[in-house]
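Structure in structure tokens, see below.
With one protein chain held back, the other chains of the complex are shown just where they sit.
Note that the chains take the letters A and B in the order they are written out, and that residue 1 is the start of every chain.
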Amino acid sequence: MLFNFANVLTFIVFGAVFVGINITLSRILQARNPHPVKLSTYECGELPEGDSWIQFNIRFYVIALIFLIFEVEIVFLFPWATVFKELGLFAFVEMMIFVFILLVGLAYVWVKGDLEWDKSTAVPDPALAPSAARQELTEAIAS
Amino acid sequence: MDYSSIIKDNLISLNYFLPELLLTGLIIVLVIADLFLKDERSPWLSFVALAGCVVVLLSVIAQFDLGSRSLFQHMLVVDPFSVFFKLLFLASAIAVIFLSIASVELAGRPVGEYFTLLIALTLGLFLMASSTNLVTILLSIEFVSIVSFVLATYLKTRRRSSEAGLKYAIYGAFSSGLMLYGLSLLYGLTGTLNLYEIGDVLASRDSNGMALTLSTILILAGFGYKIASVPFHFWSPDVYEGAPTPITAFLSIGPKAAGFAVLIRFFNVALAGEPANGASQWSALPELDWPMILAVVSAITMTLGNLVAIVQTNIKRLLAYSSIAHAGYALMGVVVLSQDGIYATMFYLAVYYLMNLGAFLVVIVFQDLLGSEKIADFKGLAWRAPVPAIAMAVFLVSLTGLPPTAGFIGKFYLFAAVIKAGPAFYWLAVVGLLNSVVALYYYARILKTMFFDKAAEENSISVSPYYVTLLALLAAPTIILGVYWAPLQKLATNSVEFLRAL
Partner (left out) sequence: MEVGLNHYLALAAILFSLGLFAVVTKKNAVTVLMGVELILNAANINFVAFARFIDTDLDGQIIAVFVIVTAAAAAAVALAIVLNLYERLKSINLDEADSLAG
């Protein structure tokens, strides 16, 4: 039974030896010429600016969240696609309804402006400015 | 493999799925209508939601004569039990829409999203009450959780609402993770996701008691979170305080009742045997004494809820702890494993809907009038605003469980079911009684503040007729059902029947 692990053991030993030999060889053969530029982050030849531990713009998160939701829903299309031919029209209609609901969601995000990069963030607290119709209703209820 | 029979079964099932389909349609209509509205704060969508709910209500009532029927390859079920809970959810949704229309807290916020989410929550509750498969149980519980997170955070510009949402979301995600792990162990023990098949497999062979107990306790985490029982109650005071009050009212009724529905179905279908020679009591699996686990949870839940409620100064937090205690009371009916017990729990939940919603309505009224949720600010309100104060008295007396209110009848049935089940659970009845005495103390304290303490100001406050009507609509049945409870009794008796085997 333990024999089955022999492969794994051989692999581990061989891997360790291989890496060890190569590192030692390069230590022996390399030319040493330290320079601070060599330690800096490689950004396609540009000089790196500032720290990489910065806060990203919050808009990235919103886009990422929207992407995440729609991307994950696609997972349901794969099982459907494998049996699509056998299931025929019924499954097709079902999946079209599913996709339609997703599209409604996408349209909602779009119209509400959450896909815009420059969505105005300076929206006043809506509680302070009730709409005209709303106010009429509140008054009607109160009277 | 032959798919045509499956497709045919699904098409037939669609006929029995009408209320849920209507709700789905309503959600889509609300979303699309919201896109075309010029002003997202205009109130018209609330009327659309209300009209939709009434249509759904009619279609649910039509389901009463259907009997029991398994749908979509045993994923869901339609039976009187689920129909009873669906009525309860719709009644809550309609009441909450009425509360939201007039709410000052919500005034000026976008309404389209709000009502869409409210209807989506109702759909999730519907599915919870009728799930008979681990997949649908998981999906419906997650559905309800995710929507409630958003609703609890709806006043996102307010810090308290944001914090409430965060706590709700973190506890919710954690407890559904625990539940899922428990479900996976149960699946491993039985090799099926279907509740009925799980019940058959567990009844027909001895399984590993340790693994079964572990998985049951983990699954209880998910259900306990929904009904806010110890030790998964931590979210509830914070969320009740921070969420907009109409949503608090909904969360204290809808998900709690749905949690009970799925809990009762799960335990009685998957983990209980058929009654021996036609007895009215079922038997739990020999290797897993879950009635005892639930009894302990019930006792601790009501004791903790009541004891912590005593020291609360904020009325919403007090009602949160009292609602934890009420979950403990309602659990007593599940413990005894009999028709009587389940019937008592269902009756109690229906009564709880009336009195708790009423109490929250009074909180909303006072919040609008005084701008405060502090009990200390209610001093002498009985003389300044008599109508809500008297209504509050009715609801609090009912919550305590004193006659002549519906709460008394509900508690009576619960205690009767526990006593009838035999001496094994007498101690639970005693704990319940002692707790009712504790509860009397803090409910009476609110009444004392309102009726006997001297008010800081003398001027009377006028309450809008809209609120007076709503208060009357909730207070009247609370008293009437305390004297003449036959209609509700009949409804609950007819609904206690659920599909126990395929």
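What we mean here is this: contacts are C-beta pairs under 8 Å (C-beta built on N, C-alpha and C of every residue); 3 or more make two chains touch, one makes a residue touch a chain.
Note that the structure is predicted; figures quoted are calculated from it, not measured.
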Subject >> Shown chains touched by the chain that is not drawn here >> reply: A, B
Original post:
So which of A:F18, A:F76 or A:F92 would be touching the chain we can't see?
Top reply: A:F76
Subject >> Residue of B:S162, B:Q339 or B:S464 touching the missing chain in the full complex >> reply: B:S162
Original post:
Pick from B:I170, B:V296, B:A424 or B:A444: which residue touches the chain that isn't shown?
Top reply: B:I170
Original post:
On chain A, what residues meet the omitted chain?
Top reply: 1-2, 4-5, 58, 61-62, 65, 68-69, 72-73, 75-76, 79
Original post:
Which residues does chain B use to touch the chain missing from this display?
Top reply: 134-135, 138-139, 142-143, 145-146, 149-150, 153, 156, 159-160, 162-167, 169-170, 172-174, 176-178, 180-181, 183-185, 187-188, 191-193, 237-238, 241-242, 311-314, 317
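The rule is simple: only the chains that are shown with their structure count from here on.
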**OP:** Express in whole angstrom the distance between the two chain centres, defined as the mean CA positions of chain A and chain B.
**Re:** 36
Subject >> Contact footprint of chain A on chain B as seen in their complex >> reply: 1, 3, 7, 10-11, 28, 31-32, 34-35, 39, 41-44, 101-102, 104, 107-110, 155, 157, 464, 466
**OP:** Can you check the complex and tell me which residues of chain A touch chain B?
**Re:** 83, 86-87, 90, 101, 104-105, 107-108, 111, 125-131, 133-134, 137-138, 141-143
